[in-house]
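Dropping the structure in here first, questions after.
The complex is shown incomplete by one protein chain, all other protein chains being positioned as in the whole.
The chains carry the letters A and B, assigned in the order they are written, with residues numbered from 1 in each.
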Amino acid sequence: MKLSALAASSAVLFALAAPVAAEPQAEVLHWWTSGGEAKAVGVLQEEFSANGGTWTDMPVAGGGGDAAMTALRARVLSGNAPAAVQLKGPAIQEWYEEGVLADISSVAEAEGWADVLPASIAEHMKCEGHWCAAPVNVHRVDWIWANAEVLAANGIEMPTTWDEFNAAADKLKEAGVIPLAHGGQAWQDATVFEVVALGLLGPDGFKKAFVDLDADTLSSPEMVAVFDQMRKMRGYVDENFPGRDWNLATAMVMNGEAAFQIMGDWAKGEFLAAGKVPGEDFLCESAPGDGYLYNVDSFAMFEVDGDDKKAGQELLAKLIVGPNFQKVFNLNKGSIPVRTDVALDEFDSCAKKSSEDMAAASENGSLLPSYAHGMALRGAQAGAITDVVTAHFNSDMSSEDAVKMLAEAVANSM
Amino acid sequence: MTDIPLSTQTSVAGADRKGWSTIALRWLLFVMLGLFALFYLMPLFVMVTTSLKSLEEIRTGSLIALPRSVTLEAWRTAWSGACTGIQCEGLRPYFWNSVLLAVPAVLISTVLGALNGYVIAQWRFKGANIIFALMLFGCFIPFQVVLLPMARMLGILGIAGTIPGLIFVHVIYGLGFTTLFFRNYYVTIPHELVKAAKVDGAGFLRIFFAIFLPLSLPIITVSVIWQFTQIWNDFLFGVSFSSAGTQPVTVALNNIVNSTTGVKEYNVDMAAAIIAGLPTLFVYVLAGKYFIRGLTAGSVKG
């Protein structure tokens, strides 16, 4: 109530402040090009136009943003940067260091972002103290999805420790069900790895290893245990997993071919699209262990010339974090709002759980960035770790060798 | 559909010597050709059948089975309804960008290649061969290498993110091949022809237009087919050097088939891929015959 009034009044103020000539304008580079994602970003475009802005769409999909990043480099080098770019995690600061990001602190302060965003997430949006990016949503990565029927038929409860998970998986394997649906792509291997690591190392260990790159933690016996568990996981996966898309793995859980999948909450969209009901047909539970791994999408604002473009950036930033867009977008996309003050009445039970857990994790300091989704580390280091994880998972390398390789790869990536 | 009437067409198989062993050999030949045809058609078969299925059927059935019920819905969606960003107008709007880009780029690079080939093959001056070698080596540069400096260059030239910029890039990196084609073709034309024409008082351009150009149809076909295929199917340059509104069809196709966290509509993906490939397929079917004839006419004689 108070907020929407604030939003409305600031919109008026904004309209007054903007000179007549400077009609807000923004070219937006993003990789949300299909289905629910495209619809979700369409919501933003509509709101932008409704506020008098002209949106120029520059979609580039592929490789989780690789193609978009290629296009972005070319655009920046040719002196023709888009106004807003879908960027996330430390990549925002990396681009800032290249001296190409704009300062949107005036909007952020007027809108009071600092009060409504969880502190650790807000930190990702800042470049040397000032705001340079606007957060869109929070995906939780450490989910474990399950087929309710399959679990019931085999008398299995949702596991709360990795030992329980292993016991359940062994039982399922006996019964002829694939315990874990998995797609063998490097990022999916990394996703499972980091979820296992969070469970076995605990939030502090995870932070030391994958945020601080602490050499001792990376080569500790606990890390060997993480790779041991990965070797076990490999045994729970069917033989045809390499190259499989994540959604096909989700489909395996849906039709009872497999029991579990470890994947971020975008998997929920697949279940819902197939008409499955959370809590009845499929179960969502945080993976064994404490902590919460987040994957936050955001838009970074690039330095542009012209009042119309600057006005466009400011309007865009304001709308992205605005409560209305936060709600509509995240309902479409399956994630949860990054603002902590959005009512979740219309969201499903998984989203509500995600939001509660996020608040709790934020309190006790276990709200952590996902390394597999580019939130914790810069590209070179994250990539070096993923190389080792996927090499280990797809061969018969011993855990000790993997840990040794891990330390070397991280050192070599600096 | 019949044999190409070529002057030097020679068939070695003894069609004159009849006998059951010849007939058996003939059958073996057909079986082999047929098996290879199946190998080549297999992916197309998968693509076409998938594009005719409903998403429900793909989810539940085998991916390489025949469709239980045929629907053209995916084709319609791919052409005019699939989302490629916030616009959901399918491939249609991007087709025109690709045409605007491919046609001039193919023409310019072919004309330049013809002139270069003509000079290198027939007006040899000191260093011409070195120039040719340097240009040929340019064919081998991996395109990933040139992306960033090229972006800077386009920015300096003021054509970054425009169709002329893309045309420029494609012409530059097509020159090596087109020059190679024309040079190898023109090298087989007797040098005496140029000498005689010079005696008659014809100049550089006159000889080109009056003598060489009319002889060039086969090799022009080769150059056009090669360049059209390369440029139409290019993704890397298209994605790097376009901006909103100038993206070619391959970028749109990529946007349709690549969903990061959304539902994958394989039927639409496959239909979109076939639609995006139709112009090149069409060129191959239509001009394939001339392609072989053009290659025969000398370009591959080295």
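The working rule: contacts are C-beta pairs under 8 Å (C-beta built on N, C-alpha and C of every residue); 3 or more make two chains touch, one makes a residue touch a chain.
Everything below uses one rule, namely that contacts and distances are computed from a predicted model.
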Hidden subunit of the complex - UniProt protein name among "Universal stress protein", "U32 family peptidase", "Carbohydrate ABC transporter membrane protein 1, CUT1 family" or "Transport permease protein": "Carbohydrate ABC transporter membrane protein 1, CUT1 family"
Omitted-chain contact residue, chosen from B:Leu72, B:Val103, B:Leu134 or B:Ala196: B:Leu134
Hidden-chain contact residue, picked from the options A:Glu23, A:Asp170, A:Asp290 or A:Asp387: A:Asp387
Residue numbers in chain A that touch the chain omitted from display: 63, 65-66, 69-70, 73, 76-77, 91, 94-95, 97-98, 184-186, 189, 238-244, 378-380, 382-383, 387, 390-391, 393-395, 405, 408-409, 412-413
Residues in chain B touching the chain absent from view: 1-4, 6, 8-15, 29-30, 32-33, 36-37, 39-44, 46-47, 50, 62-64, 112, 115-116, 119-120, 123, 125, 128-129, 131-150, 153, 172-173, 175-176, 179, 187, 191, 203-205, 229, 233, 235-236, 250, 253-254, 257, 266, 269-270, 272-274, 276-277, 280-281, 283-285, 288-289, 291-296, 298, 300-302
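Keep in mind that, in the parts below, only the chains that are shown with their structure count from here on.
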Touching residues (chain side chain A, partner chain B) in the complex: 27, 30-39, 41-42, 45, 55-65, 67, 70-71, 73-75, 77-80, 82, 139, 245, 247, 251, 255, 264, 266, 269-270, 273-274, 333-334
Partner chain A, residues of chain B touching it in the complex: 59-60, 82-88, 147-148, 150-152, 154-155, 160-161, 236, 239-245, 247, 251, 254-265
